[in-house]
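Yeah, one chain of the complex is gone here, protein chain that is, but the others are all in their spots.
Let's turn to chain A:
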Amino acid sequence: MPPALATLSGLGAGRRPALPALPARTAGLALLLAVAFVAIPLTATDYWYNAILIPFLIMALAGLGLNLTMGYAGQASLGTGAFMAVGAYATYNLLLRLPELPLPVSLAGGGLIAGAVGLVVGLPSLRIKGFYLIAPTLAAQFLIEWIFNQVGWFSNYATSSAISAPRLVFLGHDLSSPAGRYALTLTSVTVVTVVAWRLVGSQTGRNWRAVRDGETAAAVIGVPVARAKLSAFFVGAAVSGIAGALWAFAYLGTVDARSFDLDRSFQALFIIIIGGLGSLSGSFIGAAFIVLLPILLTHLSNAALGGALDGGQISNLQRIIFGALIIGFLIKEPNGLAALLGRLRRPAC
């Protein structure tokens, strides 16, 4: 077949499956945003905001940060909790020490500072590969948590280790009501997700995935491997940092290093393993799963067993279920729920 003909037939063959999928996806996304920005604020109760929507959105963002570093660029990390802590403390200090800065600037600044810390934590990735990279990120997780507990300057020498967050005000609006905190969280998550979506589709994102799928081949064809790894750590930590700031200000209302411990790092890891490594929507699906499952279990046990299980037993049950699911996903579906749902939508593929 001459090249011209191949191009013509290729246009038909290559684009045909994409055509119906694209408008459907755009419509789905528009509907989702309409629900999130309009329908939910009209109907949601404070319980929905505080117990479900706000933690879901923030953990989705934390997972998204890890997904950029680990799912897209293939750089394993257990430092998500630490990056969240840096974002929270940095934003707290920006709000405290530079009160003239508007809230979005402090939030973005906290993210950038977390990104810079992530870049330093990512330096060993230039020499250490794969699974072993977990060790330096784990060290950073413990070290950073310890520093925030030990160095008083970060918490403005508060006597309690949990410091209450400054009031959230933007353009004269008080955002401390549940609806206000939801609006702040949703807007931040939407903006950051759009930026992440742009990045993964750009040359940067392609370089990340090239390094993940074949580091030697990537180096040989001229992909800047070191820059790709460090930028993945920077962007991932910055996103997790913004999530950490929101966790402290929009969810807990206090800044506390203990809420960003290793468990939080594992939670982010479970979110992307269950939701889908290397998938933006997977971070949201995984977060929904991990936030909703405990609530669902509590309701189920109350309804079915009449409260025969106490809280401790439920949380143990929850761990068993998560453990089994993670093993199951790693073996059967490493691309997570996102890939599973994608196949359900298009059974032909």
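As a working rule, contacts are C-beta pairs under 8 Å (C-beta built on N, C-alpha and C of every residue); 3 or more make two chains touch, one makes a residue touch a chain; residues count from 1.
Heads up, the rule we're going with is that contacts and distances are computed from a predicted model.
K.L.:
Match the chain absent from this complex view to the correct UniProt protein name in "Protein GlxC", "ABC transporter ATP-binding protein", "DNA polymerase IV" or "Membrane protein".
P.N.:
Going by UniProt, the chain not displayed is called "ABC transporter ATP-binding protein".
K.L.:
Where the complex has a chain not shown, which of A:46, A:213 or A:263 is the residue touching it?
P.N.:
Touching the chain that is not displayed is residue A:213.
K.L.:
Looking beyond the chains shown, say which of A:130, A:152 or A:224 touches the absent one.
P.N.:
Answering carefully, the residue with contact to the hidden chain is A:224.
K.L.:
Using the touch definition up top, pick the residue from A:173, A:198 or A:343 that touches the left-out chain.
P.N.:
A:198
K.L.:
Under the stated touch rule, tell me which residues of chain A contact the chain that is not displayed.
P.N.:
Where chain A meets the chain not shown: residues 1, 3-4, 6-7, 9-11, 13-15, 17-18, 195, 198-199, 202-207, 209-210, 212-214, 216-225, 231, 234-235, 278.
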